[in-house]
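What follows is a short report on a single structure.
After this line comes subunit A, so read on.
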Amino acid sequence: MSEVKTVENMVSITIDGTEYKAKEGEYILNAARANDIFVPAICYLTRCSPTLACRICLVEADGKQVYSCNTKVKEGMEVTIDTPNILEERRAIMEVYDVNHPLQCGVCDKSGECELQNYTLELGVDSQSYMIPDTKREVANWSSVLHYDPGLCIVCERCTTVCKDMIGDAAITTTKRGGADLDKAYKETMPKDAYSMWNKLQKSVIAPSNGTDETNCSDCGECVAVCPVGALVSRDFVYQSNAWDLKRVPAVAAHSSDGAQIYYEVKPTSIEDRTEKIFRITNEWSYVSLDGSARFAYDFQNTTATKDKAAFDAAIEAFKKAETVRFNAMITNEEAAMLQTLKEKMGLKLYNLEVRAFQKFLNHYEAASGNALWSTDTDAIMKKSDFVISIGAALRNDSPAMKYAFNNVQKMNKGAGLYFHPVGDTLIPTFGKNVEIFNHKVGLEEAALYLVLDLFADKEKLPSEVKDYIESFKTTETKTIKEKVEKTVKEMVLNEETGEEEEVSKKVKEMVEKEITVSTNGLIDLLGGDASKFDDVFAKMMKKKENFSMMLGEDLYYHDKAENIAKLVALVEATCPINVVMTPPKSNALGVALICELDDAPSGYTVGYNENGDFKLSALGTGDLDMPAMNQQEGTLCNIGKRLLPTNAAVEYNGYELNDLMKVLVGAPELTIDWTATLPKERGFKGIEFDALTNSFDNDGTDNRGYVLETSNVETELPEVEKCDENAVLEGDIAYRCNPARQFNDFTDKSHEIFEAFALYASVEKAESLGDKVEVVFENGSITLDVVADAKMTGDIVKVPDYRAAEGVYDLFGESRYKTVTLRKA
Partner candidate 1 sequence: MGETVVDLLPEVTWVGVLIKAVLILAIISALAGFGTFIERKVLAFMQRRLGPMHVGPYGLLQIAADGIKLFTKEDIIPQNANKFIFKIAPVITAATAFIALSAVPVFPDFTIPEFIPVLGGVFVPSIASDLNIGILFVLGMMAAGLYGPLLAGMSQANKWGIIGAARTAVQFLSYEVVTGLSILAPIMLVGSLSFVDFNNYQHDEGVWMMFYQPVAFVLFLIAGFAETNRTPFDLLEHEAEVVSGYATEYSGMRWGMFFIGEYANMITISVIASIVFMGGYNPETMLFGFSIGWLLIMLKIAFFFFLMLWVRASWPHIRPDQLMWLCWKVLMPLALINILITALVVMV
Partner candidate 2 sequence: MSLEQFKNRNVGVQNYTTLDVGVSPTTNKAKFVQFITRAVKGELFVGLWVTGKAMFKALFQGDMHTVKYPFEKMPISPRYRAIHDMLRLLESGSYRCIGCGLCEKICISNCISMDTRYDENQRKEVSEYTINFGRCIFCGYCAEVCPELAIVHGPRYENASEQRAGFSLFEDMLTPIDKLNLQQEYDGFGAISPNADENIKQTPLAY
């Protein structure tokens, strides 16, 4: 384990005459924001790199005008936010932004939440000095969810920045729009920054970066969230409602295990129908980024539910008859606690395929490491880490938070990354140039961990047999190679966009011959890498790196040798300066794993909760008794950040809840949320009442939502690990249980803005060879699926989604995520 820096180096700076503390290396703008001081800024996004598009964050630091979004604080720095000259610049910039901006604020979906409007008023723009002919710009729909009105766009590039730096899709970019040239006279008469900003603004517009009219992205909608004006809106929300009419219900995104903060924004459906409907999802985009399921899968509520007494009585009978309750991760902690109570009092078996493997893995991990939970979280990785390793996670599909963290580390922390996964993904390499990908064979996750041990472990700490085992892979030889040497040449270039003269360094390459000794690491070859080049690459990756972290995915939990992997992870933590984060497979898998004692196999009469069963409780409205969906109930969820998070009911629910059944079966408190304080303290819960849970962020991004679960740390000996079985790899056609990016469960499937099909996903070549429809034959059954080509996949492994509980995909895969299957054209 690495040393966690508890006290960061603080410096003192003076802003407008008052002294403040700021973190070393932070930008002036962020330091000011953390201290509750307002500095105007449009284009800057807290967790992304400075864009320098708007230029209104100009401040005076130590007598020089600087952009506060890209100038780091220094000890004793004197900052003045407003000087007459800066105010003049800012006003000119805002006037320029207002040139030709349509005066249709009345119908704009931003409806008063507009930053252009705010800053125009803030800077007192009451007259316009500039003019230029307007260009016709056509409204475009970029994808099934994105609507772009370039007429309203001020090209602040927040959308492109967040897409590149946070989401990692880099699906949109600025392009030329063919606007008229500025009158040259302006160059002399207007403030310099305003002129260069305008020069750029007049020429650019945002468009999909792949050159087509459609973005090929994960449809997360984060660009919509960050848009300061009404240019980017979700297609479903265009002209539907004014922002002020919507009531915000703070909640937690229900589908992935990110547990991202969201607001359900509700108002009555229409004039005739006064029941409340969720119109959109918003988030605190400065502090949290949503994935597509969190933003667009919101209308999954159970609308048909009524208090059906007959069904209720039948449910009571079913529970009395039942031996097993089958459920999944889409359940609150409180309901999980209820089911655990049923297990204790009625002897019911709890069967949960989504969580069981994860729970076992956690138990092994705890036994091996002495830690109940992993040591870091994705938020901390984004803030501090500069080297990330991902093992066993299909980053693009499994855990958006891990994907964003992996990408953000590359972009923001000048980081590097190692990505171990059997399924090739073309998106990962685009995250950064220091990302190294290992598309290893299925079953070699242990080898990956051994490689991590080899690369990072303090060899002194390693047990000798492990050390010997790692060394056994290594060979040494001498080679003559040609090497490229780069020389840097500086020259002055006129920047077309801004019209400024800039100094640009160009790199010129030369070839030099060299003779070197190369040690070859067999592990790298085993994992499908190029051992001959890896050392150099790795040396480059390791430059100036201080904070390492490792992200573990669902593949490991469903591994045949999960116990050994858990021990290896514990070993990595014990011997390497690496922090670990694990992604709970879905939704509230962590909560279920901590609260419920799950059983390995069902037996007898089964009650299914959102799952198949002899009697079905369902929040989807399809079961024998209706249950509230996640957006209809209060409760808590546990997420990847090891937090217990409160979520609230956004829409009304008229049926029975699980707690009502509990009252009859074994007795229960009045409300579901009365269970919150009773969650098991020995598993890290704090016994805080639901209503006492906080739900906010601080100005500097500190997360105050709910509380962090307490993790017990017991000193343990280093675990004894087994060797990696190199021959235990799967061959032939392999199916990988993996959902498309925005699908997680039946509820995302039900939501009308989620379009990803329940189909077999394969790389383009594989899809062509498979045809339109295919029968996937497992040992214990088969499933027939349409074939969808995923342009970002490579390799032969096909993905079979599991998000429809009724399809029983979990049963087909059993306790592993990869299966050798026969693919038959159907």
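Simple rule for what comes next: contacts are C-beta pairs under 8 Å (C-beta built on N, C-alpha and C of every residue); 3 or more make two chains touch, one makes a residue touch a chain; residues count from 1.
On how the list was made: all candidates are chains of the complex that A comes from, given by their letters.
Predicted model, so just to flag it, every value in this text is computed and none were measured.
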Touching candidate - 1 or 2 - for subunit A as found in this complex: 2
Touch list for subunit A against partner candidate 2, complex: 104, 106-107, 111, 126-133, 139, 238-242, 244-245, 270-272
